[in-house]
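All protein chains but one are shown at their positions in the complex.
Each chain gets a letter, A and B, in the order it is written, and its residues are counted from 1.
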Amino acid sequence: MDQFTQLTVDALTLGSVYALIALGYTLIYGVLKLLNFAHGDVFMVGSFIGFGVLQLLGGTDNPVVPVWALLVIITFAAMAGCATLGVVIERFAYRPLRDAPRIAPLISALGVSFFLANSMQLLFGADPRNYNTFDLSNGALYLRGIDIGNVRVPLLRIITIVAAFVLMVLLWFLVNRTRTGKAMRATSFDREAAAMMGIDIDRVIVFTFVLGSALAGAAGVLFAVRVPTTVSIGFVAGLKGFTAAVIGGIGSIPGAMAGGLILGFAESYTQGYVSTKWSDLVVFSILIAFMIFRPQGLLGRPDISKV
Amino acid sequence: MTDSTPHSSSIPASGPAVGQDEWVARHAARRLMPVGPLRTVEERLRIVPWWAWLVLFIAAMSLLPVVESSGYVRRVGFDTVLYMLLALGLNVVVGWGGLLDLGYVAFYGVGAYAYALLDSDKFGVHLPTLVAVPVVVVIGAVVGFLLGLPSRRLTGDYLAIVTLFFLQLFQTVMTNGDSAFGHNLTGGPNGILRIDPLHLFGHDLTVQHQGVFAVSYFYVALGFFAVVFVALRFVNSSRTGRAWRSLREDPLAAEAMGMPVNWLKLMSFSFGAAVAALTGTLFAALNASVFPLTFYFVLLITVYTMVILGGSGSQPGVVAGALIISPLLEMLRDPGKSRIIFFAVLIGGVGLAARRSRTLGVAAAATIAFGFAVHELARAIDASWVSGEKAGGFAGAVDHWVVHPAQLASWIPPVSYIGLIAATLLVTTLHGRLRLVALVPTLYLSAFVWENVMLAKPEPARYIVLGLILIALMILRPNGLLGERRVEIV
Partner (left out) sequence: MALLELQGVSLAFGGLKVVHDLDLQVEEREIVSVIGPNGAGKTTLFNLITGIYRPQAGDIMLDGASIVGLEPHQISRRGISRTFQTLRLFLNMSVKENVMAAAYGHTRAGIFRSMLRTPGMRREEREIEALAHERLAFFGERLMGYRWDQPAFSLSYANRRRLEIARATATNPRILLLDEPAAGMNPAETHEITELIAKLREDGGYTILVIEHDMHVVEGISDRVVALDHGIKIAEGSFESVATNEKVVEAYLGLNTAATK
């Protein structure tokens, strides 16, 4: 039972990070019909921005601001930095290809992903970067927490999970309750019709990249406060986020959240009850099962193309 | 048969066009053809049949070990032929089938590992080469087919995710396969060692001959290349090849015209996989060892860059892509050659972009002057800023122009690199004189970054170059060097 509780908490932590990444994929796919392969690397850059800003603020052993402010600042810095990065990528690597054959932006995205990962390696090397969050307030983030049965859920985990869900709720609100969100939904439904109704498509797309990339940046920090980050985490993180988006139904916001959580649970339980090595295989099997039995994903709509 | 109506007979089909759209169409067609001497050259070259080009090409390639005795160069030549094979296989899937197969190099790995298991001490199995190679090819094709099965109804995007995940899965399985069900099946991260060499005509093909790379593998690879090239070329001009290209163009129309689109997709997929697996046998036999990390994202991007650069869909194109990229990546390892390539590309790039020679002259002169000015200024302020200078040669000459501190402060690489990216992107958005003005410091900055940041770390630097080639190609010339011009009307 204790192991189960522990694994469930793990699953929620991991799943919420996947969900945040998946949301970026889903949002961008929604408006551009583009699988943004570079998204995982934006996530990686986010975790590095967080690390850099953390050092600027004195690091974890000697922070110049209170702990809560420190966490908020590094998260927002990563979100802002990644949003900028996302906008630049869209403007220079994808926008010129908007009317090109479908495969062109996909390949450009592969190039961007490769470029980002190797640029980061060039500048910062392959060494892991550890936030050392244990040093904050003498380990309070790890030692304090909520007890469930015999398991203590550390504060840091709670903060991560809650922060991820707050961001998701904010996003849901943005997309469903604001004018810009409405424009986004209209664009994703039918880009040309939306343009004819006077929606500024370029603005909507830029806004989507801002949202999606900022979420990836936040995910980068939420991930790296617990686990050391390296320049090579982008590939696998992107792949998992992307899989989560597909499983949930690409284009669907609640779908991306559900997909992320499903992946988190699948990985965590496999690692706990079966073996730490084969969780990829389990996730791949889930993906294949979805491809065969429900290709539109959990909450996606089946795609009817007009002839 | 002639036209049956009085109206149409008054419109001569090949004379001056009546009706706007007719003229526009012809105009578009005319624009496709190069004019002037280039056109005559092209027309002359067209007369030579493709197989004559192939024979010529193979003959020229065969001369490589004759004119070059260096084992290193021969080895690079061999690797280049492997890349050519890989590019041909990927061209079947991407160029003809129009499917984005991101697990392609995993099939290369499947081939290499399959050969390793069938021909090594690992399980004591030693199949004869002439049995092992076909078996491996079939294994590759079957794995490709099975992977394609669940994705068969799906569009390119879904195929991309399934295949990319397959690439990842191949990694995990090979890396963790040393403890699967209590058996060591794949050697884990340490791979499989002591793989048998190829055995042909009663001889083991040795890799080293008196300490130098032996040429036998090179010729075997070249032979494989010739066979694969011709076989695929024949398939492409058959009904299957036409059907593949039809489904790339418009799967729904292809289906409505009687082509079983799902089956054809699977075929193209498993053909690509088979070629990759075949190449894998050569790789494993030559290196006598295989490790999981060889078959990963880096290799995938490399092969994709070759196919895209050469022109996906065109066999000579993708071969040319491999012929350019493979030696380029090798040369970028070496700072001396890498520096020459950089400045050549810089000058050539500005030259191509300038169009008018006056602009080019102004840009070049201004940049050179700017460089010397900055260099002198830096020396005047603090001599340590230019203390990293090398003596003599091209490198020395460059160092009289580029600021080159012996010790870089840790903030310099990120700031200059990110600044360079920002400046380059800015230049692309400017026009006219402003662009020229912005271009000069940008060029200088790029030389600075290259000399001080990128040359120090050739490994990421050369992959950055690959990534840039991919992005720039998609934007500037998506059909690559030799690919046909593509249009898509959605």
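Observations, loosely collected:
Operating definition for what follows: a contact is a pair of C-beta atoms (placed from the backbone, for glycine too) under 8 Å apart; a residue touches a chain by one contact, two chains touch by 3 or more.
On a predicted model such as this, the values are computed, not experimentally measured, just so you know.
One of B:R245, B:R379, B:K457 or B:R477 touches the chain omitted from the figure, and that residue is B:R245. When the full complex is taken into account, the listed residue touching the unshown chain is B:M267, out of B:L222, B:M267 or B:A284. Although one chain is not shown, part of chain B still touches it, namely residues 1-5, 7-8, 11-14, 19, 21-22, 24-25, 28-29, 32, 231, 234-235, 238-243, 245-246, 249-250, 252-261, 267, 271, 484, 486-489.
Here is the rule we use: only the chains that are shown with their structure count from here on.
Note: centroid distance chain A to chain B, computed from Cα atoms, is 30 Å.
Interface of chain B with chain A (complex): residues 94, 98, 100, 102, 150-151, 153-154, 156-158, 160-162, 164-166, 168-169, 172-173, 176, 179, 252, 297, 301, 304, 308, 413-414, 417, 425, 428, 453-454, 457, 459-461, 463-464, 466-471, 474-475, 478, 486, 488.
Residue ranges of chain A in contact with chain B, taken from their complex: 29, 35, 88, 91-93, 96-97, 100-108, 110-116, 118-119, 121-124, 235-236, 239, 242-243, 246, 250, 277-278, 280-281, 283-284, 287-288, 291-292, 295, 305, 307.
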